[in-house]
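Each remark here refers to the structure printed beneath this line.
Removed: one protein chain of the complex. Kept in place: all other protein chains.
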Amino acid sequence: MKIPYYPGCTLHERAKDFDTSARECARALGIELEELPIWTCCGAVFPLVTDSVMEILAPVRNLSYASRIGDKVVTLCSFCYHVLKRANHVMREDPEKREKANLFLRADTKAREAVESYTIEDYVGQVDVVHYIEMLRDVVGFDALGQKVKNPLKGLKVAPYYGCMLLRPKAEMKFDDPEQPTIFEDFLGSIGCDVVDFPMKTECCGGFQIVNDEELAVACSQNVVTSALKRGADVIVTTCPLCRYNLDKKQEEMAERVRGFRKIPVIYFTQLLGIALGLPEKHLDFSGNYVDPRPVLAEKVSL
Amino acid sequence: MRLKLSGELIKGETIGRVESLSGQDLGACYQCGKCSAGCPVVEEMDIVPSEAIRYLQLGQPDIVLNSKTIWICASCLQCASRCPKGVEFSSICDALRAIVLRKRVSTPKVDADELSRLMVSDAPQMGVVGALRKLNG
Partner (left out) sequence: MEHRIGVFVCHCGSNIAGVVDVKRVAQELAKYPGVAYSTDYTYMCSDPGQNLVKDAIKKHRLTGVIVSACSPTLHEATFRRAGRSAGLNPYQVEMANIREHCSWVHQHDKEQATRKAIRIIKTMVEKVKLDEALAPIAVPLTKRALVVGGGVAGIQAALDIANAGYEVVLVEKSPSIGGHMAQLSETFPTLDCSQCILTPKMVEAGQHPRIRLMTYSEIEDVSGYVGNFKVKIRKKSAYVNRDVCTGCGLCTQKCPAKVESEFDEGLAKRKAIYTPFAQAVPNKPVLDAEHCTYFKTGKCGVCKKICPVDAVDYEMKDEVVEEEVGAIVVATGFDLYPMAKMGEYGGGKYKDVVTSLQFERILSASGPTTGEVQRPSDGKVPKEVVFLTCVGSRDPEGHVPYCSKVCCMYLTKHAMLYKHKVHDGQAYLFYMDVRTGGKGYEEFYQRASEEDDVLYIRGKVSKIFEEDGKVVVWGVDTLTGKKIEIEADMAVMGLAMVPSGAARELANKLKIHTDEWGFLSEAHPKLRPVESLAPGFFLAGAAQGPKDIPEAVAQASGAASKVAALFSEEVYHREPAIAWIDEDRCAGCRICVSVCPYDAAVFDEDKKVARIQEAICEGCGACIAACPSGTATQKNLTDDQIYNMVSAALEE
């Protein structure tokens, strides 16, 4: 089966490992992630001021492109998911902004140049934004997923890091309970991991502040990483390239701040899924990891 | 320092702008402080979130507009998620930044020269885009 897929700018390039592992896992599960024929960066952040229409044009346009090939669009990056879903909500609920945004969409000539038989159509929220893990839960089913596991991960202690953008605001994201979420735990349990619950799993990693005030963001990430370490995790999984960067690469800084700091690998949940499904290492692509996950993976499970 | 209050200050133009830009009712905040208690970056702020709202309630926007606080917010939305009155401090922060940035007089928060260094390093581009949009406007 084919599902429209929006990778987002970072997965396209800096987080190619996330994109690769996700596509290969989907393929192994009988799903082809059909990349949108044309797309741009979603803008990375959702504007919180009330007079924004320009600021949501990028995600709206991407949704509009998605509507050409289906009624759903799957994404992986937490920020993309957040921005697309919230922009979608505006298009569904705010008639004034919907009309203004469509004025711009109607004038979009680039799309017409890029995609054959592209027609002008208003976007009114006809696409559902789905996160890859929701697709695993609802299209594949966690039980069915469990059946497909070739490489049980029993003995590997995995800490699921949710971060912020998937869960909040609860009313719009409708992803899981923002305080005690369980979807990642359910997923990890279904592929045989030992799930590690840690109190900082829904606390911010510092996000984009890593660019403005590095020390501030490192402190946030350190809080998250040390919490997972304290609970005995072997590896942290995430679904956001920015979170992965802050939690993984910045362990270099954390090691300088904290004496005896034990580094812990931070991988994408799709890479873990790939291991469980028995995919070859080249499809998992650990080249982007600062803290190499291979030693602990080799020790606990067969890579 | 004495704060002299008046209806004029409390219902001042900037205060009104903050409310309309953020879409938040400042009067709904009953100063419980849960936002400050849960903010991941509160320790670096000069004015904590609940205090910032308090200054706005008292008609003193400049103190907040000139603070470090609004540039540190990571838009994690924890404050908005936990507020018992549904006040979204994260939106108020965006609005305060917007008021400053739309005046186009201050220097950008994210330095352009720094930017090229970040671009060639391994920072994910979403972080750069996000920071530029939130902090440079």
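Just so it is clear, A and B label the chains in written order, and each chain counts residues from 1 on its own.
By our rule, a contact is a pair of C-beta atoms (placed from the backbone, for glycine too) under 8 Å apart; a residue touches a chain by one contact, two chains touch by 3 or more.
What you are looking at is a predicted structure, and each value in this text was computed from that prediction instead of being measured.
Residue in contact with the omitted chain (choice from A:Gly141, A:Gly155 or A:Pro199): A:Pro199. Across A:Pro47, A:Pro178 or A:Pro241, the single residue that touches the chain missing here is A:Pro178.
For the chain left out of this panel, the touching residue among B:Lys68, B:Lys85 or B:Arg117 is B:Lys85. In the full complex, chain A touches the hidden chain at residues 177-180, 199, 227, 230.
For chain B, the residues touching the chain absent from view are 30-39, 42-43, 47-48, 50-51, 78, 82-86.
What we mean here is this: only the chains that are shown with their structure count from here on.
Spacing of chain A relative to chain B, judged by their CA centroids, is 26 angstrom. Listing the residues of chain A that touch chain B in their complex gives 8-10, 13-15, 41, 43-45, 47-51, 55, 77, 79, 164, 167-170, 178, 203-204, 206-213, 216-217, 219-220, 223, 241-242, 244-245, 249. Across the interface of their complex, chain A is touched by residues 20-23, 40-41, 44, 71-72, 74-78, 80-81, 88, 90-91, 93-95, 98, 109-110, 118, 122-135 of chain B.
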